[in-house]
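All protein chains but one are shown in place.
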Amino acid sequence: MLAAGKYILSQQPFSVLLGAELTQFSMDVVEITLPLRQTLLQQFGFAHGGALSYLADNALTFAGGTALGEAILTSGYTINYIRPAKGETLVARAKVISAGSRQAVCGCEIFAVKDGIETLCAVAQGTIMTRSDPK
Amino acid sequence: MLAAGKYILSQQPFSVLLGAELTQFSMDVVEITLPLRQTLLQQFGFAHGGALSYLADNALTFAGGTALGEAILTSGYTINYIRPAKGETLVARAKVISAGSRQAVCGCEIFAVKDGIETLCAVAQGTIMTRSDPK
Amino acid sequence: MLAAGKYILSQQPFSVLLGAELTQFSMDVVEITLPLRQTLLQQFGFAHGGALSYLADNALTFAGGTALGEAILTSGYTINYIRPAKGETLVARAKVISAGSRQAVCGCEIFAVKDGIETLCAVAQGTIMTRSDPK
Partner (left out) sequence: MLAAGKYILSQQPFSVLLGAELTQFSMDVVEITLPLRQTLLQQFGFAHGGALSYLADNALTFAGGTALGEAILTSGYTINYIRPAKGETLVARAKVISAGSRQAVCGCEIFAVKDGIETLCAVAQGTIMTRSDPK
């Protein structure tokens, strides 16, 4: 399942551009890891909010996929920033909170990792839908 | 004011990586334009949700800056995707809905532009705060 | 159409308990008016956030109904409070931002009215879905 997920991520040019890696992909947790390269920063030296948002969007969508399959689209999500993100790596972990046949509500936590210590930097919550209804 | 905004954007390595350009920056509207290069797509050939999210995050923050100044941080935002984004360019337009001395609520619309025609692809709403209180 | 909407509202015991009235109901705008009785306040004498939230939830849902019909459910919404709400009346105005066959994204503004002057107190944005897919 992880290999299948990695393949999908590798087909997303934007994920390749950013350097994201799928590091866990199961019914329990989806984890996307993003080395915090200089190109991902904003003007004050922290991770750009857009990079955290990318992680939220993608981890929530992959989590929705574990419940709903591949033919999905992300309806939307909310992200709350908690503190500026600094470190070597960003890690997003998402999971399904509840799923029906047409919609999954998912949650995501995003951590900055510095010297092996994870600090929570943002939380997100979103809704993933099937692209058309199950027959 | 536009020149000052362009300078800030040029200091964000992530915005430079994506190729974003500040095309309007006034009290009335903040506009960020993003040529939809192949590197910004997802696996189905549409703009990646993370690229739309980047635009929402940054346009909302710049809009908050028009009301609150430079020492701000984005508390969070919600994005709702409306339809897959395809075209030559993405354009995000944000404005202040209401601002006090410590917080601004801003709204943002994101369009895909194809053959000069704009199609609304996502809407976002968020809150920007001052970094510390005005003395 | 307004009469049909008023009938639906009258069938919601919660809307009757709060004293809500549907004052506009068209493809262009849904307006729900709520006299700001003492029972709707919080401990500081302002409208309770839950009363503003009720208005957002219901006005967004009615707006979704203008695009999608009656067999709908509200997927979720975001509300941002702008200032404490005080006055004789609360007025929520919602409209469809974009609608497809299965989903409508709607926006809502909530005003407090005092001496005939409207003050924006909250803005909301949400997603309404059809209950099952159109045949």
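Per-chain residue numbering starts at 1, and chain names A, B and C are given in the order in which the chains are listed.
To be clear about the criterion, contacts are C-beta pairs under 8 Å (C-beta built on N, C-alpha and C of every residue); 3 or more make two chains touch, one makes a residue touch a chain.
For clarity, every value in this text was computed on a predicted model and none was experimentally measured.
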Considering all chains of the complex, which shown ones does the missing chain contact? A, B, C
Given the contact definition stated above, which residue among C:30, C:63 or C:79 touches the chain not shown here? C:79
Against the chain that's been left off, what residues of chain B make contact? List them. 75-76, 78, 102-103, 105, 127, 129, 132-133
If you put the missing chain back, which residues of chain A would it touch? 78, 80, 82-83, 97-98, 100, 105, 107, 120, 123, 125-127
Just checking the interface: what residues of chain C touch the absent partner chain? 8, 11-18, 38-43, 48-51, 53-58, 61, 73-81, 84
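Keep this in mind: only the chains that are shown with their structure count from here on.
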Sort the other chains by how far their Cα centres are from that of chain B and give me the top one. C
Per the C-alpha means, the centres of chain A and chain B lie apart by a whole-Å value of 20
Can you give the whole-Å distance between the Cα centres of chain B and chain C? 27
Distance from the mean Cα position of chain C to that of chain A, given in whole angstrom: 32
Please set out, as single numbers or ranges, the residues of chain C touching at least two other chains. 78, 105, 127
